Structures are given as structure tokens and as C-alpha cells.
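Below you will find the structure I want to go over with you.
Excluded from the complex is one protein chain; the other protein chains are retained at their positions.
Moving on, here comes chain A:
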Amino acid sequence: MATGELNPNHFPARRAAKVVQHYLNTRYGSPYRLFGLEEVLSATAEDVDDTGRRYHLQISAHEIISNRKQKCSAEVFFPRGEPTQPAEVKASCEELLQNTTAQEEALYQRYKGNHSLLSAQYIPDSQGNIEPDMMPFWHLSIAASSFIMLNESTENTLYNMAQVAQITQLETESDELKFDSLMLLHDMVSQEILHWKLLFTWSPAGGVKVQQMKQIPKPHH
């Protein structure tokens, strides 16, 4: 594998940068905030003895909902060995990422009173449509799935969210909203669709937290 300066447009740098995207979404993602990887500005990589490989990246991250771009610098370490350990990421971006928004509060309040719990399937649907009411939950699902994608990413994968097969809000005594879900993730490299059960919570103040995640085998087709 190439060491030293990497072509920022080639896949090794891009895959490492994607991991940074997932990291940012685990930390800062919400129903109204999501990051995309816009561009890799520069990248270097080095082997760290036999323990693994570290990438240093300058990227341009794109906050999709506000349509704002910002530069981030990051380090991604992919550990070697069995069993595979998750990548370790450090990142810092130009702008201090914003506090909770009024929209987040409003959404939270609306679903907090456990009167009608959210239950939805197939977001987006087969035609690619998402109901406007479901958009925040699409974003939230991507943020929550980013925990999986962050955990599972290696130098040989490139994960994106494909579809929310199922999301159900659960009753809970605590402050956070709680969801059980089945997420479908796409790996560009293998072209596979991965099925993951994900139990997570969210509140404007607490952000997204994952309680349980478990891969389930793809149905026999």
C-alpha cells in the first residue's frame, strides 16, 4: 500500500475520509444536521510498526441541511490483526459545530409525549420518495447508522446508508426518544447490502446514542 503522500482522489484516501464522515455524524449528526464528504484536500499515510496504518487527512465536509462547507483535519488509524478492531478517528473542523436548534427541540417535543409513537418502514420507499414528515427521521437514521459504519469500516470498505427498512419508536421513561430499527447499509466496494438491527436514543441535548447494534444475515434470495 502506498505510504507517504497519497493522491487525494484515489480510493485509499477517499475510504479513510469516509470514515471521518461517519465519525462526524456520530458526534454531531441529528435530525437536522448531517455531514457529507465533499472532497479530500490532502492525505498522507504511514504504517505504525505492525500495529496498523494511520492516515492524516485534510477534508472538506459538507453540512447537507444548511448547505455549508468547512475544512476539517483528521487522523484515521486502522488497526491490524484479528479480530478486526474498529478504526480510531480524531477530527477537528473549522467552525464550532452548532448547538441544538429550534427545529430539533420542536421535533423532540412532538414525539416526547408518548401519545403516538413513530412507526415507519422503507424510508425512502422503492420509488425513492421520502415524506416530508419523515425527512428528519431519515437524517436521524443516517446519524445513528454512522455508529455502525464507523465501527465496521476498514481500508477495504466504503459504506453509505441505503434505506431504513423499519423504525419504531419505543416507550421510555428517560428523557431521550428511543428507537428500534432495521437499517440497510450499502458497501460500494463489495456492492453488498448489509442488514443491521439498531437500538438507539436521541435528544437534542444528548445527541444520538446507540444501545445495541447487531448485524443480521441477509434474507435468502
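Note that contacts are C-beta pairs under 8 Å (C-beta built on N, C-alpha and C of every residue); 3 or more make two chains touch, one makes a residue touch a chain; residues count from 1.
Everything that follows uses one rule, which is that contacts and distances are computed from a predicted model.
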From the names "Carboxypeptidase O", "Nucleolar protein 11-like", "Auxin-responsive protein" or "Serine/threonine-protein phosphatase 2A 55 kDa regulatory subunit B", which one matches the UniProt record for the unseen chain?
-> "Carboxypeptidase O"
Which residue of A:Ile65, A:Leu118, A:Met135 or A:Ala162 touches the chain not shown here = A:Ala162
Which residue of A:Gln98, A:Ser119, A:Ser190 or A:Gln215 touches the chain not shown here = A:Ser190
Among A:Ser126, A:Ser174 or A:Gln212, which residue is in contact with the omitted chain in the full complex?
-> A:Ser126
What chain A residues would touch the chain not displayed?
-> 7, 9-11, 14-15, 121-122, 126-127, 158, 162-163, 165, 184, 186, 188-193, 219, 221
